[in-house]
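I'd like to ask you about the structure that follows.
This view holds just a subset of the chains, kept in their places.
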Amino acid sequence: MTLHLINKTPSESSALRDSLSAVSNGDALLLIENGVYAAMPAYAELFTRLPGSVQCYLLEDDAIARGLKDLNQDFRAIGYDGFVELSCRYGKVVSWF
Amino acid sequence: MSDTKKSFLIINRKAPYGSSAARDALDVALTISVFEQPLSLLFMDDAVLQLLPAHNAAAIGQKNLSANLSMLEMYDIDQLYVCQRALEQRGIRPDDIELNIILLDQSGIAALIKKQDQVLSF
Amino acid sequence: MIFSIVVTGAPYSSQASASALQFSRSVLKLGHTIHRVFFYADGVHSGSALAAPPQDEANIPSEWTALACEHDLDLVVCIAAAVRRGVLDENEARRYEKSGHNLSPDFTLSGLGQLVEAGILSDRVVTFGA
């Protein structure tokens, strides 16, 4: 299973769209850097076709830096330690940028 | 040179912190105002994310952009134009923004660009 | 007509500096003037004296140098963007107590005022972005 790492907004690159088309059941998504903006409620529709088995995370440090709150509830906020733990738990990490 | 005036427009299109674009643009804006040239700023696309309140960029080892944005008002740069569609696409209400902004639709943006002497993009 | 050129992309990483160079050559060939070329953001790497691309590839920094010498161009590198990115002239290297410097001598470190002044004094400002 794969951890998909996305660091761009939905507008600045097609990284998010491409990653969503490449997930398998049981994979996870982690939004970092500018990627965290994708967890704004206005972008929720992008994630509606994800299999329910795909867990969604965002890097809290990046969301705090950008003043983001009231984000999409489907995303769990984690710190860098959580990021490392996810990298261990999933078999590999694929970066989309 | 003091006799010459040119109107400048800075077009911002990038989100803050992920790249240096937002800060680069603000540094240019402050410099233009030091030169006392007519200046407008336009926020399109992801740049409207620069306008969200309560940044805390120390969390990622950077400096807050908000401080520089507030300086714009101190420097009498109060022509902050914002693309309405960019706000809507991101679910940001104009009330969420704590700066004095002027909302523009597509034809407003075209008209704003049309009347400038120089346009710098970031 | 008086042009100024702005470059915000680094050579090799982006095409911006190479395009700006080609554009500048045409500007001069057609009899116009270039008031200044201003290197900002990652564009500052265009001023590197240490870039050593393979011999069968273009050497963008040295092409800027050659064009500048031939036409007495004012190549200005934004000082704030440059020192952050490790592009220093001898003065700045001394100021920051660094062991060396790497700005090509045909480029000048200066402030953003040079960009704004170029905008005021030029008929056209053309930005090559990254």
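By written order: A, B and C. Residues from 1 in each chain.
Everything that follows uses one rule, which is that a residue touches a chain if its C-beta (ideal position, glycine included) is under 8 Å from a C-beta of that chain, and two chains touch if they have at least 3 such contacts.
Owing to the predicted nature of the structure, the values given are computational and were not obtained by experimental measurement.
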- Message: As a check: each chain kind appears once in place, so what is the overall formula of the complex using those labels?
- Response: A x2, B x2, C x2
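Criterion: only the chains that are shown with their structure count from here on.
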- Message: Between chain A and chain B, what distance separates the C-alpha centroids? Give it in angstrom.
- Response: 28
- Task: Between chain A and chain C, tell me the centre distance in angstrom, where each centre is the average of that chain's C-alpha atoms.
- Result: 38
- Could you state the distance in Å from the CA-based centre of chain B to that of chain C? 25
- Mind pulling the residue numbers of chain A that touch at least two other chains? none
- Message: Which residues of chain C touch chain B once you look at their complex with the stated criterion?
- Response: 6, 8, 40-41, 80-81, 111-113, 115-117, 119-121, 125, 127, 129
- Residue numbers on chain B that touch chain C, as the complex places them: 1, 4-6, 8, 20-21, 24, 27-28, 31-32, 34-35, 37, 118-121
- Message: Help me check something: in the complex, which residues belonging to chain B touch chain A?
- Response: 14-18, 45-46, 49, 52-60, 62, 66, 89-92
